Structure formats: structure tokens, C-alpha cells
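For reference, the structure I am asking about is given below.
Missing here: one protein chain of the complex. Every other protein chain is in place.
Labels A, B and C are assigned to the chains in the order they are written; within every chain, residues are numbered from 1.
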Amino acid sequence: MSVVARRYGPQAVILIMMLFLIVTYFFVMPKPVMDFESSVIKWGSVAAGFAMIVGAIDILRYHIVYLVRRTPGQWFYSLVLVVSLLITAAAGTIGIVTGVGTTYAPFAWLYNSIYVPAQATIYSILVFYIASASFRAFRVRNAPALLLLITGLIVMFGNTSLGYVIWPGFTPLSVWLNKNIVAAAFRPIIIGAGLGIIITGLRTILGRELYRRE
Amino acid sequence: MALSYWDIFGVWIAAAITVWLYSFAFKDNVLYKFSEHLFLGVAAGYSFTLGLDAISRTGITPIVTQGRVEYIVPIIFGLLFFGKYLGRYAWIARYGSMFVLGVGLSIAVRTAPEAFILKQVAASILPLYIPGDPIMSITHILMVLIIIGGILYFVFTFIPGGTEQRPTTTYKVYDILVKFGIYGMMVGFGALFARTVMTRVAFFIGRLRFLMGPEAIGATVVAVILVAIAIGYAYMQERKGGAQAAGAQTATSSS
Amino acid sequence: MSAAEKIYNILSTRQLLYVLLIIMVLIPLLHPFGIPISISSRVKAVYEYIEKLPDHPKVLIEIYYEPAAATELEPGLGAILRHLVKKHPKLVFVSLIATGPIMFESLKRYVPDVFKQLKYGEDYVYLGFLTGGEAACASLARGIKEFVPKDNYGNPTANMPIFKYADKAKDFDLVIIVSSGTDVFEWYVRQWYTPYHVPLLFVALSVIAPSIEPFVSAGQAIGMVVGQRGAAEYELLVGKPGSAMAAMDAQSFAHGLIITFIILGNIFYWIIRLQKKQAPAR
Partner (left out) sequence: MVFVAGKGVAFSLLLILFVLGYYYMKAAERGKRYPIRRIRAFEAIEEAVGRAVEMGRPIHFTFGYGNLYSSVAPQYVAGIAVLSYIARLAGKYGARLIATFGVPEAIPIVEEIVREGYRSAGRPELFKPEDNVRYLTNMQFAYASAVQATLIRERPGANIMVGPFYAESLIFAETGSWTGALQIAGTARETQIPFFVLACDYVFIGEEIFAAAALASGDPAIIATIRSQDIGKLIALALIVIGLILLPLGVNLGKLLFI
């Protein structure tokens, strides 16, 4: 019984969902079935909503341990995290319960003053990383690397007004590269990825991908 | 427009976090760690809110307002995630994972043949000879060679001459085609990498403009001075710790 | 350690590169040089289209982006608004994305000169964030006043003078869609262009451009202004070089710095490598 519930049960869930969603996608179905199908698609994000709550609890538990143990060099930061998490979650919950949602003033303040600038900053910190990665990585060690460098330079020159001043041809050349060669280069990768996805799906429904070692 | 104290405080916090998060690129320091944990806390709280919102708006609302009882299914599977706190029965949380995965896998598998394979195949069928346009003809020939070579590169189990790669004629043809594929991919990678530099710089300009704006510039200056001190302190600590490097490693391992 | 190795090690210090990068971006932002850029035929076509619009054009503007994308999109929209305002337009702003209201306030701060010339309720209105995605888009086309009883600030729309001129899709001369995603472009093509043939203009991120290209090629949109580059070109045409133009200089400097480092890195790498090759012979 236990093995059935632990191993074959989750497998059966995946198998049923996949069969249903594949059949409804490829074959013409009556409208009620299609309505049901469109709700099944949304099911994933509803169930994942619970996981997001569990995730927040896990983070909280993880940091409360540091707090309780007074781990040197960490407990203070854990305190910052726990407090900000609780305040944000409380503000968000009040917003949802009262129906004003994310426009609830304290929540909007946290979102605009902390979340938005922080995420924009981490996103844009890439400007530094892309610079140092370029320095390290565009090193001509062999023939393919030379090709990598040349295209990199053409496209960088083509992107900017500086390149235009040096040679007006950079821009059209970089457009040609991006439109044709880049498209061609990624096509086999996409085809391969598609095949990989299909076979991974097969392995999973046959119960061969996850939890096989029991 | 008069700014409230909260607005001003918000701008100061935003500017400080921006500067401090950037400081990581130079060196990890206490102010980064502070901002990081503040950000993580708010993000986790925000994620909690989004979760609640998804449950209420996408899950419960259709049941209540439209009588779509089928939405009880994801709610039950979602509740199983809490099973992980049940100790011996923690495995029931798997049902939640596998349920969500069932949706994702199905969406991916059912669209893959068309979007990933057939569309790409169709787009690869290009006219190799275009009268009066030698450049386009050559471009298309090159593209087709790169595509065929690329596909061959990804073949794992059918290799002419076997895995020992004997120099037969078929192997030579295969090898040349694969080279087209590899070199084509290199060009593609170089171009894509370089292309993103522009967007990254654009985003950075956006942050700099915010930091230099009249409302934030004061906060920016203060934050930069503070972070300079923090980084200096971090270097000093490192030099001190350098003598007892082995000890330092185990000390940080729990953080 | 040879001199080449020393220089190479200094170049490899990432902190040095980062400081230089900040300087290279800051200088042109504080003091734009105005390195000449070419104006593409595509942006010029958009400019000429707006130039040819009748006086008092009625324009719907969809604000569909989040804060991170503002740097790339706001300058383009700002330049177009500066152009439009010369014609005394009637502007209806709307958002089908939740971050819209924040972005609209940000836009008002970005082009205060434009909004100073317009009177709220008479010349422009902001409807706020509307839920419902494509369905909401379709409802807007059938009559804004009826579909949206209250604007973003809670004012009733029923008696707003602007809706005397600009209410239904057929009243509008142009729809400008400013977006960081791809879906919303398709919504307007299906709900505004296909049934009512209202001309559409796209303002998009540079990464999105390839996926909306087909609509422009097929003539479903009159054109597009893409990314900071497109915005800079439009600023030049309007004769008011602004943040996008300054950003182009910063872009050039940043790219130039990265290219220089790549080239120097290779030169010293090869010097060291050749030195090492000779070393055992000695």
C-alpha cells in the first residue's frame, strides 16, 4: 500500500494529466471539455500558490533558527529578513483580504521602495558582469574562439554610434549576422531541445525519470 | 507636489539599496548583506502575497462566482504541500509537486513537436538559388549548411565510423558538416552575447539616472561613502583572516 | 614576473574595469557629446506619419511595461508625445498591466513640459489599470466611457469633455502601444486594427522587436520605435535631444571600454604566451 501511495500515485497523477492535455490539444473536442481543459492549465499555478506559502514558511524557519541560536555574523541579518518578510506578508494579506490588493499603501511602499529598486539593481548589475566576462572570455585560444571574438566585436560596434563613426558598415553587417546566421545557429539547438523535452516527458510518464531508486 | 516623509524615506531607502547591492560587484560587505537580506525578506513576503492572490483569485473565485467546482482539485493538491511538515508522512507533499509538474510537462510536451521541431524545419527550407540576388543565395546556402551541421553535431548515438571515428569518406563529410554547425554556433553565441551588452547598459543607465536625480542624490552620496567604509572594513577583515585562512573557512560555512 | 604579466594582472582586476565602466557611463550622462547617429528610415517614417496627422488628433496610448523597462521605453514615448503635443491632441492613456499606474506617474515626471500644456479631463485622461486583458481591449474599442465609468483617480468619466471627441475606436486617429511584452501588441491588432482599421504604432524593447516585426511588415502597424536607439533617433527628429540621446553616448563609451579591454586582454595574453613558449629554449 505504502509503495503504491508513495511511488505509483504521483506517477499516475502525471500520466492522467498528460494524456488528457495531449488528447485535448491535438483532437477536436466539444466545448465543455475545452472549458475544462483551460481550467486544468490554470490548476498548476493555483497549486503552486500553496507552494509559495510553504516556501515562505521554510525561509522563515531557516532564519529563525539562526536568530534563536544567535549565530555570529548571521543572526542580525536573519532578523532583518524575518522582520521584512513578516511585515510584507502581513501588508499583502491585509491588501488581499480587504480587496484593495497591491495598492494597499504600506504594501505599495514596500514594493516601490525596496522590491522594485532592488530587483532592477540586481538585473542591471549584469552590466559589470558582462564587462568582466567579456574581458576573460573573448580570448583567442583557438579558431572557434577567434570567430566568437570577431562576431562579438562586429555586433558591439554595430550597436553604437561610435561604431558608425568608425565604419558605417558595422551596423548592416551586424544586422545581417543577427538576422541570418544567428537564426540558423540556434535552429538545431531548438530542434534538439524539442526532442529532449518530448523524451523527458516520456521517461517521466513511464516513471523512469524521478524517484526510481526506491 | 509636496513629498510626505514616507515618500522621502522611500527614496532614501531605494537609493541606498541600489548602491549597496551594486557594491557586491566590488566586494562582499556588511551593507550588501544587509540589503540582500532586506530584499530577500520583502521578496519572500511578496511571493507569499502572490501565492495567496493566486489561490484566491484563480482558485477560489471561480468556485464561488462561477460555480466551477473543478477548482477544488488544485486546492486539494496544493494543500498537500503542507504535508512536508508531517514528519513520517512528508512524502505526501510529493503529490503536490508532481501535480504541478504534470501541468508543466504536458504543456511542454504537447507543443514541442510543432513549436520546437516542425516550425524550425519549415523555416530551414530556404530557396538556395535566388535569381539576381547572389548575396541572399550565398546567405541561404550558408544557413542551410549551419543548420544541417548543427543537427548532426547533436546526434549522440549514430556516428559514422562508430565512436572510434575511423577516417571513412562518410566520416569526413560528417566531420566537415559538423564543423559548419560548430562554427555557426560560435558566431551565434558571439553575436547574442554582444547584443545583450546594449540592454544591460541601458538598464544600468536607468539606475544611475535614478541615483543622480534631485530627490536621491543626497542619499546616493551618503550611501556611497558608507559602502566605501564597509568595503574597506571587509578588506581589513580579510587581511586579518588571511593569517588563519583555514579557520575562517569553517567559520563562514554556516552562514 | 614580466612587464606584460604585470599589466595583464592589472587589467584582470575586475574592480578597475568596474570603476572605469561607471565613469564611462556617467561622463556622457552628465555632459552629452552628441556623437552623430544615423536616423533609420523606419523611425523617419513614423515621424512623418505623425507630422501628417490632422490637428487635434485623437490618440489612445497603452502603457504596458514595468519599472525595469522604463529606461528603454519612456524616452521613445516621451519624444513622440513632445511631437504630438504640438498638434493639440486629445490623449487617452490606459494600462492593461498592473504596473501601469506607477509608470504613468513616472511618465508625467519624465515629460512635465508635455503635460503642462494639456488640461486633465479635457485634453488627456488616464483610465488606470483595467483587468481582463484582450477582452478589456475589445471592450475599450466599443466605447470607453461606458466600459470605464471611473478614471484612475476615481473621477466619473460620464461628463468628461474629452470623451465627446474620443470614445469609440472609430473616433481615434492612432493607437500607440508601449510595451515590454509581446502579447498586448497582438491584442490591439486583433481588437482595434482588424475590425476598425485604427492605425497602430508600436514602441517596444529592442529584445522584443524581432517578434513584432511581422505585424509591421504586414502593414498592420504603421511602424515601430525600438529601444533606446529608436528613441534617440526620434528625439533628434523632434529637435530635443534628451535622455535617449545622452544614453547613446553612454552606450558608445561603455561599448568602447569593453572592446578596448577585450583587445588589450588578447594582446597581453599573446605576448605572455609567446614569451612562455620561448622561455624553455633559453
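Going forward, contacts are C-beta pairs under 8 Å (C-beta built on N, C-alpha and C of every residue); 3 or more make two chains touch, one makes a residue touch a chain.
The structure presented is a predicted model; accordingly, all values stated were derived computationally and were not measured.
Asks: Of the chains that are displayed, which are in contact with the missing one across the whole complex?
Replies: In the entire complex, chains touched by the missing one are A, B.
Asks: Among B:Ile159, B:Met212 or B:Ala228, which residue is in contact with the omitted chain in the full complex?
Replies: Missing-chain contact among the listed residues: B:Ile159.
Asks: Pick from A:Phe36, A:Tyr123 or A:Trp176: which residue touches the chain that isn't shown?
Replies: A:Tyr123
Asks: From the listed residues B:Val30, B:Ala93 or B:Leu208, report the one that touches the chain absent from this view.
Replies: With B:Val30, B:Ala93 or B:Leu208 as choices, the missing chain is touched by B:Ala93.
Asks: Using the document's definition of touch, tell me which of B:Phe39, B:Tyr71 or B:Phe180 contacts the absent chain.
Replies: Final answer for the missing-chain contact: B:Phe39.
Asks: Considering the whole complex, not just the chains shown, which residues of chain B touch the missing one?
Replies: Here the touching residues of chain B are 21, 24, 28, 32-33, 36, 39-40, 42-44, 46-47, 51, 81, 83-84, 90-91, 93-94, 96-97, 100-101, 103-105, 107-114, 117-118, 120-129, 144, 147-148, 151-152, 154-159, 162-163, 185, 188-190, 192-193, 249, 252-255.
Asks: If you put the missing chain back, which residues of chain A would it touch?
Replies: 22, 25-28, 44-45, 47-48, 51-52, 54-56, 58-59, 62, 65, 115, 118-119, 122-123, 125-126, 129-130, 132-134, 136-138, 148, 186, 189-193, 195-204, 206, 208-213
The rule is simple: only the chains that are shown with their structure count from here on.
Asks: How many angstrom lie between the CA centroids of chain A and chain C, rounded to a whole number?
Replies: Averaging C-alpha atoms per chain gives centres 24 Å apart.
Asks: When the centre of a chain is set as the mean of its C-alpha atoms, what distance in Å lies between chain A and chain B?
Replies: Here chain A and chain B have centroids separated by 5 Å.
Asks: Counting only residues that touch at least 2 other chains, which ones in chain A make the list?
Replies: 102, 112, 116, 119-120, 123, 127-128, 130, 134, 138, 149, 152-153, 156, 159-160
Asks: Return the residues of chain C touching two or more other chains; collapse runs of consecutive numbers into ranges.
Replies: Expected reply: 14, 18, 68, 229, 251, 254-255, 258.
Asks: Chain C touches which residues of chain A in the complex?
Replies: Touch list, chain A to chain C: 102, 112, 116, 119-120, 123, 127-128, 130-132, 134-136, 138-140, 149, 152-153, 156-157, 159-165, 168, 171.
Asks: Quick one: which bits of chain A touch chain B in the complex? Just the residue numbers, please.
Replies: Contacts found on chain A: 5-6, 9-11, 13-14, 16-18, 20-22, 25-26, 36, 39-56, 59-60, 71, 73-74, 77-78, 80-93, 95-96, 101-102, 107, 109-130, 134, 138, 144-145, 147-156, 159-160, 174, 176-178, 180-195, 197-198, 200-201, 204-205, 210-211.
Asks: Considering the complex alone, what residue numbers of chain B touch chain C?
Replies: Touch residues, chain B against chain C: 25-27, 197-199, 201-206, 208-209, 212.
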